[in-house]
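Before I ask anything, let me first share the structure, which is written out below as structure tokens.
As you look at this complex, bear in mind that one protein chain is not there, while each of the others sits in place.
Right after this comes subunit A.
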Amino acid sequence: MAHWFQRVLLGASLATFTLVTATEAQAEQVTTIDSIEQLDNELFELGVTTGIINIQDFGSEFVTGINAGFIASEDIFMQLNYVFADAGLSSFEKSQGALFSGDDRKFQHFDFLVGYNLYQGEQFFSGTDAQLSSLYLVAGIGDTDFGGEESFTYTVGIGYQIGLSRTYNLKFDYRDYIYDSSLLLEDESTHNAQFSVSLNVLF
């Protein structure tokens, strides 16, 4: 019984083996333009972000978010970001009570950025093990929803990326979200600095 079963399995696996070898041989022959289009291309990135944001007048908060990227060329990439944080009390509110509450205390921000790889190189952590790295600048626009206000936001930043493996990247970012707010003062231009770390996968 067992032998019979093994023979069938052997036959089946040998058959697939020959079939696969045949298609493999065929695959290697394909060199037309279509097949170059079919080559695995790594253009997209997805990642999770965590860090600290300093909401102007409201203190530093833990921030989390997600990002999606598109590699447009060797030097240029585009990135979509969404981050959120729960704001604490401003120093005014500590003595006078909270100005707003509930959902309004959630700091939510999204933006669309364009990035430029300034310096690409290698990072050596241990011995001769080289990790690909890159220093980049980002700039873009987006929206910040905080304290019942929605504000047009400019984002500028600088970041450093280290390749953990072929497809995983670790990114360290410093960003400044600049927008006008009337929460505490009339039309005050606020700077909200964020330091974050992202783990991204390329696909």
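The criterion applied here is as follows: a residue touches a chain if its C-beta (ideal position, glycine included) is under 8 Å from a C-beta of that chain, and two chains touch if they have at least 3 such contacts; residues count from 1.
Keep in mind that, in the parts below, contacts and distances are computed from a predicted model.
K.L.:
Absent chain per UniProt: "Cytochrome c biogenesis protein ResB", "Stage V sporulation protein AE (SpoVAE)", "SH3 domain-containing protein" or "Endospore germination permease"?
P.N.:
"SH3 domain-containing protein"
K.L.:
Hey, which subunit A residues sit against the chain that's not shown?
P.N.:
Contact residues on subunit A toward the absent chain are 3, 6, 9-10, 13-14, 16-17, 20-21, 23-24, 27-28, 30-31, 33, 35-43, 70-76, 78, 112, 114, 117, 119-122, 130, 132, 134, 140-143, 150-152, 163, 180, 182, 187.
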